[in-house]
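Quick one: the structure is below, questions incoming.
Note that one protein chain of the assembly has been removed; the remaining protein chains are unaltered in position.
So that you can tell them apart, the chains are marked A and B in the order they are listed, and the count of residues begins at 1 in each.
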Amino acid sequence: MSVRLLVLIPAAAAISLALSAAVDAVALPLFLDTTGTVLATALAGPGAGIATGVLTSAVNTLRNPTFWPFVVVQVIVALYAWLAARGGLFRSLKTAVPAGLGLGVLAAATSTPISYVVFGCTTTGGIALTTALGRALGLPPLGACFFGSFVADFGDKAVTFALVTSVLHALPRRTAARFPWALRAVGAA
Amino acid sequence: MARLTLERVSFWYPAMGRPALRDVSLAAAPGEVIALVGNVGAGASTLLLVAADLAPRVVGGKIEGRVNFRGRGKGEGGRGIVLPTPWTQLSGMAFTVWDEVAFGPANLGWPRERIAGAVDRSLAALDIGTLAARDPATLSGGELQRVVVAGIVAMEPALLLLDEPTAELDPEGAGLVWRLVRALAGDGCSIVVATSDLDALPEVADRVVWMEDGVVRRIGAPALLAEESVCEAGLATTVADVWRTARLGAPYPLTVAQAERRWRQ
Partner (left out) sequence: MTGGRLHPFTLLAIAGTLPALAWILPAPAGGAVTTAVALVLTLTPGASPGLAGTGSSPGWRPGLVVLRTAVLTAAPFWLFLLLLHDVPSTIAIGLRLTTMIASVVWVGALLPPGRLVEAMVAAGWGVTAAYLFAAALSAVPLLKARAQRIVDAQRCRGLSPRGGLGRRLRALRALALPLVLSVLHEVDERALALETRGFVPGARRTPLAPPRDATAERVGRWLLLVGCAAALAWRLAWRG
């Protein structure tokens, strides 16, 4: 692995964890904690993406121990982002946003069993509340749990994909040329 | 025998059509201090990256010409570069200043006793022994710059490349770095420094290289910094510039001491 890729991975993980400050400022119910994973995948391939996802979960775990079991979701996100990059879905927002919505469904489907088995669906305050809402609407426990995760993930992953697409297009060619997949991801090479 | 030789070197950054360096030739002898002066985009930083074996090896891009480096002894004493932004040069792997300075020597696989000696000497040379236990993330810009220089000096390089090493420093800190440069040269280290601290150069540099648009315009003694053409390019020492602006007549003095002598005559 080149030193540049090695530097990219912790930098991308730190992006995932630092974006919460921006989210708080605009008061939107988003996490954006897979942004670094998607970005690293689009710039440098699935290996860098998976490493970023695992590292994000590891560092996040030190702050909030309940994050570790969701490392599986980070890996799924990296693999999905790799397929999206290969498929040219980061070339414009018109393809990136639907791709992000698709990831939202997949991520919710992955995190639901983890959330249900490990936490009884109480992962974070927001998800627990939407789960409670699902129960109040008469959904069965697992269904309510998926409902909670789905509400949280659906918009989050679409915004994540849109943000990564904006970044890839805003990246100067000279900088982009230094990452193995960046130009191909936006269809410039 | 020169420690660093560049023969007709041209260099292109990736995805760039224009070369950042064109046909540059330069040699640095052991114990010599060479200063690169020029305006933004002159190519001084690129020349340092090429001399450090980072361009094109890490940066990417294309090179023509020959770059030759001779280390010291049995392959020991390599080359080290201090880049202009101190905050991106922290290793990220050290949680105290002492460990940060020891990062390079530890990567070289030196035994622990040798590392400890080199780190302590380096901290003392930059006058930051009192910061040893601090977290690098809590340092000021000036302190950080001293730590970064110390981290390279601790590796005992045979060729030291400095890109604006005093940009973040107050005059006292800058004076310290320039004295250290002379001391290292006295020990046989070759030093190439790109700087806009022109007033320091008459005391520090053995030779001055004036660069423009990736090309070497002139190479000469520090007295170059008082010549008319260099003054026009805005690269003269303050004293020479003031003397010229006041129309006190050529040749312009380089330093305050020279100006005083001229004035008394």
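One rule holds for everything that comes next: contacts are C-beta pairs under 8 Å (C-beta built on N, C-alpha and C of every residue); 3 or more make two chains touch, one makes a residue touch a chain.
These figures come from a predicted structure and were not determined experimentally.
Among the chains on display, the ones the left-out chain touches in the entire complex are A, B. Within the whole complex, the absent chain has one touching residue among B:Phe103, B:Trp178, B:Trp210 or B:Tyr252, and that is B:Phe103.
The hidden chain makes contact, of the residues B:Arg8, B:Lys62 or B:Arg112, with B:Arg112. Within the full complex, the residue among A:Gly88, A:Gly120, A:Pro140 or A:Gly187 touching the omitted chain is A:Gly120. Considering the complete assembly, chain A touches the hidden chain via residues 1-4, 6-15, 17-23, 25-28, 30, 32, 35, 39, 43, 51, 55-56, 58-59, 61-66, 118-122, 125, 128-129, 131-132, 135, 141, 159, 162-163, 166-167, 170-171, 175, 178. Although one chain is not shown, part of chain B still touches it, namely residues 49, 52, 54, 58-59, 78-81, 83, 85, 88-96, 99, 102-112, 115, 137, 151-152, 155.
The rule we apply is simple: only the chains that are shown with their structure count from here on.
Centroids built from CA atoms put chain B at 43 Å from chain A. Within the complex formed with chain A, the residues of chain B that make contact are 13-16, 58-60, 92. Across the complex, chain B is touched by residues 3-4, 10, 173-174, 177-178 of chain A.
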